[in-house]
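Yeah, one chain of the complex is gone here, protein chain that is, but the others are all in their spots.
Chain nomenclature is as follows: A, B and C, assigned in order of appearance, with residue numbering initiated at 1 for each chain independently.
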Amino acid sequence: MWNDAARRLLSWDAAVIAATVAFPLVAAQSVEHFGTARNAGHIIVDLAPVLLLALVMTLIVATGEIDLSVASTVGLTSAAMGVMWNGGVALETIMPLAVLLGALLGAVNGLFITGFGLPSLAVTIGTLALYRGLSYVLLGDTAVADWPRDFTGWTLGNIGGTEIPNLVIPMAALAIVVGLVLHATPVGRSIYAAGANDVAAAYAGIAVGRLKFWLYVASGAMAGLVGVFWTLRYSSARADNAYGLELTVVAVVLLGGVSIFGGKGNLPGVLAAVVLLTSLQNALRLAHVSTEALTVVTGALLIAAVLAPNLLAAAGDALRSRRRRTVAPS
Amino acid sequence: MATVEASVRPVVALREVEKAFGAVRALRGAGLELHAGEAHALVGENGAGKSTLIKILAGLYRPDAGLIEMDGEPIVLHDPAAAISAGIAVIYQEPALFGDLTVAENLYIGRQPRGRFGRIDRAAMDRRAAALFERLGVPLEPDRPAKGLSIADQQLVEIAKAISLDARVLVMDEPTAALTAREVARLFDVVNALRAKGTAILFISHRFDEVEALCQRVTVMRDGAHVSTDPVEDVTVDELIRRMVGRELDAMFPRTATEPGQVVLEVEGLSREGRCRDVSFTVRAGEIVALAGLVGAGRSEVVQAVFGIEARDAGRVRVLGRDLPSGNPRAAIRAGVALVPEDRRQQGLLLDLSVTRNATLARRNRLARFGFLTGGTERREAAAWTAKLRAKYGRLTDPVATLSGGNQQKVVLAKWLATGPKLLIVDEPTRGIDVATKVEVHRLLSGLAADGVAVLMVSSELLEVLGMADRVLVMREGRLAGELARADATEEAVMRLATGQAAEAAA
Amino acid sequence: GGTTRGEDDGDEPTGTGGSANPEAEYESGLSYAMLPKSVNNPYFEASSTGAEGVATALEGAYEYTGPSDASASSQVSYIDTLSQQATDVILLSANDPNALCSSLDQARAGGSVVVTFDSDVDPACRDLFVSQVNSDEVGLALLEMTAEQIDATGEIAILSATANATNQNAWIEVIEAELESNPSYADMELVEVVYGDDEDEKSFSETQGLLQAHPDLKAIVSPTTVGIAAAARYLSGSEYQGQVALTGLGTPNQMREFVKDGTVAEFALWDPTALGELAAYTGAAAASGIITGAEGEVFTAGDLGEYTVGAEGVVTLGPPTRFNADNIDDFDF
Partner (left out) sequence: MSALAQTRNPTGSTLLDLVLRFRALGLLLALAVLVGATASVNARFLSGQSVRDLLFAAAVTVLLTCGMTIVVLTRGIDLSVGSTLGLAAYLTADAMSGGLPVPLAVLIGLLVGLGCGAVNGVVVHFGKVPPLVATLGTLYVFRGIVYFTAGGSRVNASDLPGGFLDFGNGTLLGVPYLFLIAVAVLAAVAVYLRDYRSGRDLYALGSNPEAARLAGIPAGKRLMGAYALCGLLAGLGGVLYAARFGTVDASAGYGMELDIVAAVVVGGVAIFGGSGTVLGAGLGALLLTVIDNALPVLSIPPFWQQAIVGALILAAVGLDRLVALRAALALRKKGSHVE
């Protein structure tokens, strides 16, 4: 029993979640301006794109694959939105079309990966370049900026009269849906199985290829949704939107305790990692810590995220075996 | 401890060894002595601690307490490299090859013959490997990549690797589990030759005929502890089994004949490029049909094509009169087919996931309520089925990788039996399973057949085939070489068909 | 139905609102923050030096902060942080004309004065813009230098920074328009615009590509300090040295050796330190109520002298300085 409890305590995602709860409390005390409702609002709006992309990325990494093209997909959908807007298409039509386009781009990834059996890292490095390139083809060096205030305002607005950002509702809804799918449905079990051993999963009647294909479609659709959000939030459709964001998304998924080899990890850990990383960066900025330090801290945190539990486990083993040796009958 | 020739100093001895994994005490005061020129058998139930003991000897695990002695001197084996250089060669229970390297390089990795400037001399390496395979009587090409070898061929490569080390101590953890009689015989010849040269042999097996054929002494382990060590001729098999399981065993093959019912499986002209050709047969409800043949005859290939893991090039598969689409295991499962695959680590298990997740994986959809799975149902199901098969493990939440080989096999069986199949296909169902459990599995299969389940069994263990099957289909080189009714199925008849002597005689 | 383009065009007026008091003194104790396109850029470091001097002189607090990548979204986080800290004067060089607006609005609503410099945002989102030069002037000066060096005949190409850089694109537009309309440039043809992304290596290889793609190229115009240095380095080590003219905007320290070895005849730039200084004074003046950002208001920017606010709240530093072999040793930045 004690052992069980200790293991839970020592498990990495539990630690990340604990840190996520503890950090804002500490920061609110020690960093000026951190503990205000407005700042909390800033943090939430800031973390939205990473969180949304990380939701599906968690599923993909849990199957042992990766999608490095998400940020480029955001860029391409954003650029496409700009083109459509310039062409006089109604925004209400553009938004679903953007999500659809994202899904299509995801399907291309999925086809290459599951249809042709290519490694996802290689394929999505390719589409990372391809999709970004296409967004430049679409929009070139121009930006489309005249988005209606009603919509751009909503992305930054608060729920009537409160200090809670509007965004919280869709984010929470999506997180709950993805969390339930991963942790409480047969699909979730299939995802872990495919990540742990795809051959055995196939023997258990899981259509691994089809599962992964749809995950890439979902990833693309989510990137399309983020593309919509990004365009409206910054009121700017540009080819370089969300440039380089893929590394941040991968980083939080790993920080949240999902194994890069698949089969392990859970969503609460990832959500906690997103909140922790964003609020940490926010606090460091407020504390006038330099950009250089911010970069180093991000990297160090990532390594520590995996290193620390390993070290703890090693220390625990050493301790146990020492104890046993002293009590072992001779 | 009962030592036969106490005067002779053992080459290697393990004394009072303790090893625990978390809460599981795998070894508690186990011991063993190996002598030069002697083959020593180690037997025990699944999970008795045999493999763990070997891994300590191989330098993979450090004992929590106890001693390893070599030539009477205590030594510490920090890692496998230390054990190898101390002259201990190990054939592990599960083959672990480098798929991307050639077979020859698999044998000689880290000690390839070198030519000028310390560069590897590939020609010499291939020559040596070829000579070794010649000796073992296996037609393996040294320069083919290890990827794509069947389990049996992989095991043979492992054996060749260990033998090529020319070690003072050769440890074999169930090397024969995947082999048929012919390979086993060749292996024993080679081992006997080594023994004659003074090598100490440790041999683990669940097959007592092999123990008797090869070994001079036998040690029994139970629950991580040493039970007895005797010269082989001094103990009977029944006595050994009693010491292993702590009770008498029931009949080995509890087959009760049942009247076959409707045709459940119909296979017609099944072909797959390079693997099997024009295979046709049927299996009826209540019947146990065995597929026999030599290693690589294509038996696994046939059942995999039936189940839909591999798409077939030609032929039809019908279950209860309905056609199964090619290459679609989901459809097969829906039609009531279950396949217990031969390679449990690659095909059967999610090693890093828990016992629960593994045991309920095939039933994930049926256990869901309103589309949702709650942990409780899965836990109850897993507990019930693993208990039915007497699987031993620490907790339901433990990764299956921590279970002993036999217990892993039981989890795979549990997974598929839980689906309540109409056609149960088992590929080497008792590979690596101890006698007591084997009886259990046999009883289960027999019981299922009695309940009207059609059972198709692939087995390399001839006794099992003869003891369990109502009909025996013999395969040779990808084709059905013949069919034998229970009454006609003798060891000799099966082997004749399997090796093609019958065909030659007819021609 | 639905919401389509052009339905929503409500622009707000520029400036801090309220009325200016030209007689007021500069307030002391204000907090200043400079937010460059990205930190680790020598050009902005120079501007920062200028601004910091002003802040110190006016007994204010000064901070230089910003993202390490030149993206708009990272800048937004920094603006939010500054507005959270209630910084009095924000000096900003924007990576995108629109993306920063909502954050800037929030900052201004919180009482900060926002002065953009070097690269502007939508005039509605800031109080004042300190322009290094008038876009037209830069474009014209670049074209003029080029024409002088190649006798106003032949193919020219532009090596720009990123495809979205506001200021670069404004200058390129001027150049294109002038080439179309001005008869004295009738024999010159702009054959290509390439982007070095303000990365040394990329600019370097883009230069290579230009020269190979256009064998008859006569001149390269690179209106970015990173680009012109990379192009000069390539030319100086290649067979094209002296054959193909190079001009643009660069810092004297970076370009000195190329002017001396004859790769570059003449290039231009304004003084980034002075630009930072003027930006800081402008911000201070606005925060002290000396100006509001309305056209025609006048303030004194220390040693730089007197400046007048132009249309849309733009304050212009002055014409760019041209550097050549005769004067380059007089400058050190």
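Here is the rule we go by: a residue touches a chain if its C-beta (ideal position, glycine included) is under 8 Å from a C-beta of that chain, and two chains touch if they have at least 3 such contacts.
The shown structure was predicted, so the numbers you read here are calculated from the model rather than taken from an experiment.
Every shown chain touched by the omitted chain in the complete complex is listed here: A, B, C. For the chain missing from the display, the contacting residue among C:165, C:230, C:246 or C:264 is C:230, taking the whole complex into account. Only one residue from B:277, B:363, B:392 or B:471 touches the chain missing from this view: B:277. One of B:119, B:322 or B:369 touches the chain omitted from the figure, and that residue is B:119. Of the options B:283, B:297, B:331 or B:466, the residue whose C-beta touches the omitted chain is B:297.
Checked against the full complex, the candidates C:63, C:136, C:199 or C:312 give a single residue touching the omitted chain, namely C:199.
In the full complex, chain C touches the omitted chain through residues 39-42, 44-45, 68, 163, 192-195, 199-201, 204-206, 208-210, 212-213, 215, 229-230, 233, 237-240, 253-254, 256-257.
Where chain A meets the chain that is not shown, the touching residues are 68, 112, 116-119, 121-123, 125-134, 136-137, 140, 239, 244, 247, 250-251, 254, 259-261, 291-303, 305-307, 310-311.
Residues touching the missing chain, restricted to chain B, are 58, 60, 79-85, 90, 92, 96-102, 104-105, 109-112, 114, 118-120, 122, 125-126, 142-145, 147-149, 273-277, 296-298, 477-479 (touch as defined at the top).
Heads up, the rule we're going with is that only the chains that are shown with their structure count from here on.
Ranking A-C and A-B by contacting C-beta pairs places A-C first. The chain with its CA mean position farthest from that of chain B is C. Once the centre of each chain is set as its mean CA position, chain B and chain C turn out to be 74 Å apart.
Chain A and chain C have CA centres that are 36 Å apart. A straight line joining the Cα centres of chain A and chain B is 43 Å long. Looking at chain B, no residue sits in touch with two or more other chains. Chain A makes touch with chain B in their complex at residues 3, 180, 184-186, 188-190, 192-193, 196-197, 199-207, 263-264, 321, 324-325, 328, 330. Residue ranges of chain A in contact with chain C, taken from their complex: 32-33, 36, 38-39, 42, 46, 85-86, 88-93, 136, 140-143, 145-146, 148-153, 156, 230, 233-236, 238-244, 281-282, 285-286, 288, 290-292, 295. Touching chain A in their complex are the following residues of chain B: 18, 20, 22-23, 64-65, 307, 309, 329-330, 332-333, 339, 341, 346-353, 357, 360-362, 364-365, 368, 371-374, 415.
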